[in-house]
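Sharing a structure here in structure tokens format.
Yeah, one chain of the complex is gone here, protein chain that is, but the others are all in their spots.
Letters A and B name the chains as they come in the text, with residue numbers starting at 1 for each one.
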Amino acid sequence: MIEKKMEQLGYPLPNARKPLYEYVPVVIHNNLAFVSGQLPRVSGQLKYCGKVGEEITIETAQEAARICIVNALTVLNYELGSLDKVKRIVKMTGFVNARHGFKDQSTVIDGASNLLVDIFGEKGQHARSAIGAGDLPGQSPVEIELIVATE
Amino acid sequence: MIEKKMEQLGYPLPNARKPLYEYVPVVIHNNLAFVSGQLPRVSGQLKYCGKVGEEITIETAQEAARICIVNALTVLNYELGSLDKVKRIVKMTGFVNARHGFKDQSTVIDGASNLLVDIFGEKGQHARSAIGAGDLPGQSPVEIELIVATE
Partner (left out) sequence: MIEKKMEQLGYPLPNARKPLYEYVPVVIHNNLAFVSGQLPRVSGQLKYCGKVGEEITIETAQEAARICIVNALTVLNYELGSLDKVKRIVKMTGFVNARHGFKDQSTVIDGASNLLVDIFGEKGQHARSAIGAGDLPGQSPVEIELIVATE
């Protein structure tokens, strides 16, 4: 069971929080769930803030990426009732907010990719883009969105 | 009727314009419409140009975001015959071209999110990502793309 697996990995699911804006966290159409861009918020506050390669190390940015994934799965779990209904992580887009000239966007986003595979196994293997953003909301170091196939 | 609603809100639909490039404005596959990234063009010209936090205020950028939505709905209406065939706004991705260090991408893109909900009500509630771009085509302050479920 996915929720237990996440606890074992040290990433227990927090409670879903009310979204801050007019948009919604997840829209499902024809068994394809579109999960809104997630920031590394914990208890509603950005846990990490700043540019990778300046205030934020690559290792911290990888941890921030993992928190984005936990937040994505939190809202998905709330919507689906259970993460066991996840059929496949289809696509991840990861945006990295880094110093000018930064080259290691892929390494940062690997934090998120690896966690998805740790949690879901083969179902967690996804298509992916890792992109350098200009900046990100609240100067978050990373923002991640998912497209997920559901039962 | 959606077209009337848009007029009442002060955003009448303009005529669809021929795309400038080899791509097309909308591709529909299995009742899912992918709308190309829209700029705040009016009569074919960028109405606003420059970076948010420099030449462009947040309020102006929100208005630019609303024009992107009007343009997205214009090409969607042309493709569908009527916006009444919109079943759900599934996903919006909003890119903001701002000064270095800008934090309020979400506030800018709220302009677009709120307009979609004003126009479509519950059907307009969408998953969303707000991203800071490096630059945008023509130095547009904002670019918005949509995925829309259709009847």
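In the analysis below, contacts are C-beta pairs under 8 Å (C-beta built on N, C-alpha and C of every residue); 3 or more make two chains touch, one makes a residue touch a chain.
Predicted, not measured: the structure shown is a model, and the values here were computed from it.
Here one chain is not drawn; of B:40, B:53 or B:132, the residue touching it is B:132.
Checked against the full complex, the candidates A:49, A:68 or A:92 give a single residue touching the omitted chain, namely A:92. Only one of the listed residues, B:15, B:30 or B:43, touches the absent chain: B:30. In the full complex, the hidden chain is touched by chain B at residues 20-27, 29-30, 34-37, 93, 95, 97, 132-139, 143, 145.
Although one chain is not displayed, its contacts with chain A can still be listed: residues 30-32, 88, 90-93, 97-98, 100-106, 110, 113-114, 116-117, 125-135, 147, 149.
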